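Shown here: the complex without one of its protein chains, the others still in place.
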Amino acid sequence: MVAIGCVVKNPGSSKNNKTGSWRTFKPVLDKDKCVDCENCYIFCPDASINTEREIDYDYCKGCGICANECPVDAIEMIKE
Amino acid sequence: MVKEVMTSNKAVAEAVRLAKPQVIPVYPITPQTTISEYLAQYVADEKIDAKYIKVESEHSAISASVGASGAGVRVFTATSSQGLMLMHEILFAAAGMRTPFVLADANRAISAPLNIWNDQQDSIAQRDAGWLQIYVENAQEALDTTLMAYKVSENPKILLPSMVCLDGFILTHTVEPVEIPEQELVDEFLPPYKPEHSFIDTETPMSIGTFADPENYLEARHDMQVAMDNAKEVIQQTCDEFAEKFGRQYGLVDAYKCDDAEIIYVAMGSICSTIRAIVDELREAGEKVGLLKIRAYRPFPVEAIEEAVVNCDKLAVVDKNVTFGNGGALFTDIKAKIHKDAYGFIVGLGGRDITPKEIKEIYEKTKNPVKEVTWIGLKEE
Partner (left out) sequence: MIEIRFHGRGGQGAVTAAEILAKAAFLDGKYVQAFPFFGVERRGAPVMSFTRIDDEPVEIRYQVYNPDYVLVLDDGLMNVVDVFSGLKENSEVIINLAEEYKAAATHKVHTIDATGIALEMLGRNIVNTIILGYFAKKTGVVSLDSLIQVIKETFLGKVGDLNAEATKKAYEMVK
């Protein structure tokens, strides 16, 4: 039922765990205010924001670090 | 007497505060961590006048404990699981050097696969180290046993370290009411440690942690065996003395409705609570069943067990551990020493919840046995 030694035969399986469901507040980016500094991309601890500043809501846990680090307040945390 | 709602980890920390150790070397690990946190706080708040040593590993924690105890002071440390594994080498040194300190082990499964939840494999794996091992059922017993452990270990007839084993999470992270004894009464029960066999004093210099050649080693080990045998009597005496002072009676074992029982559950630790409730339920249905809780696992209380099970037909021995290739450790000990029809059951490894359904299944499978050792709760293939 479990693999011998609990070996995982299909690596990268943590992708199946969509941690977006852990979120209470979601970050929403106002692209008009954005100055392309990439702070949100750099600081996101879950790699849920790419260089195009697209937020991956499947995995974003809603920690709010991006909103906190944004120098022009372009990201707002909105209740789910 | 104050009664408070707290976890078993806090209950252990309270016992340590009352026991007044002078040195506490400890390294945090889940689910023991809050013990080390409470003690750090107590030392910082000057509620305990002790040297709190922040070590870099469990191997260092136990080494510092042996050093301090060998130097003649009262010592406490605590760990869990992989931490106890890392201590393994020095556990033998602690017993062999006859350093009578107390270690609390928050029982947790062993890796691999990695698992932080409860079973008793960690302490069972250390059973041959020469330590007294007492398994506790609840927070009150965790507090009381920690205090008694010092008195037993420091008894000149024993001088071996004690391990107080409490189930991880099920006890360490569960709050329930606990009576905290008065300091004054504890001081009477447990006066300061006065070592005569091993201490640092420039007037009477001594070497500790020495070498023993084939002319001496056998005797040194035999002395430990004698001390372990003595411990049965001393544990019982200490329990009686504790009962007189604090009103709570413990023993080497705790027999519940065993006198006229045909089948007796034999188990250790927190699982005894649920088993006792099921014993009551089965009794109401007319079944003659009892529970024998083993508190002292080392020394193994053969006589006390024999006395408790003398009238029964069968034993259902419940183990939260496995000695691969030979059933559970408690089961194999019972099988070797107690002349009764015994069946072994492996349960709850790695924190699998044990519900009344499983406890009743154990009873049924002892009444109508199919095999000697059964794993309970396995998922169907």
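What to note about this one:
All chains are identified by letter, namely A and B, in their written order; residue positions are counted from 1 within each chain.
Methods note: contacts are C-beta pairs under 8 Å (C-beta built on N, C-alpha and C of every residue); 3 or more make two chains touch, one makes a residue touch a chain.
This is a predicted model, so every value here is computed, not measured.
Although one chain is not drawn, the whole complex shows that of B:Gly72, B:Pro181 or B:Gly351 it is B:Gly351 that touches it. Contact with the undisplayed chain is limited, among B:Ala220, B:Ala277 or B:Ala336, to B:Ala277. Residues of subunit B that touch the chain left out of the display are 5, 30, 116-118, 169-170, 173-177, 270-271, 273-274, 276-277, 351, 353-356.
As for the chain not pictured, it touches subunit A at residues 19, 21-24, 61-63, 79-80.
The rule is simple: only the chains that are shown with their structure count from here on.
Against subunit A, the residues of subunit B that register as touching in their complex are 112-113, 379, 381. Those residues of subunit A that touch subunit B in the complex are listed here as 1, 5-6.
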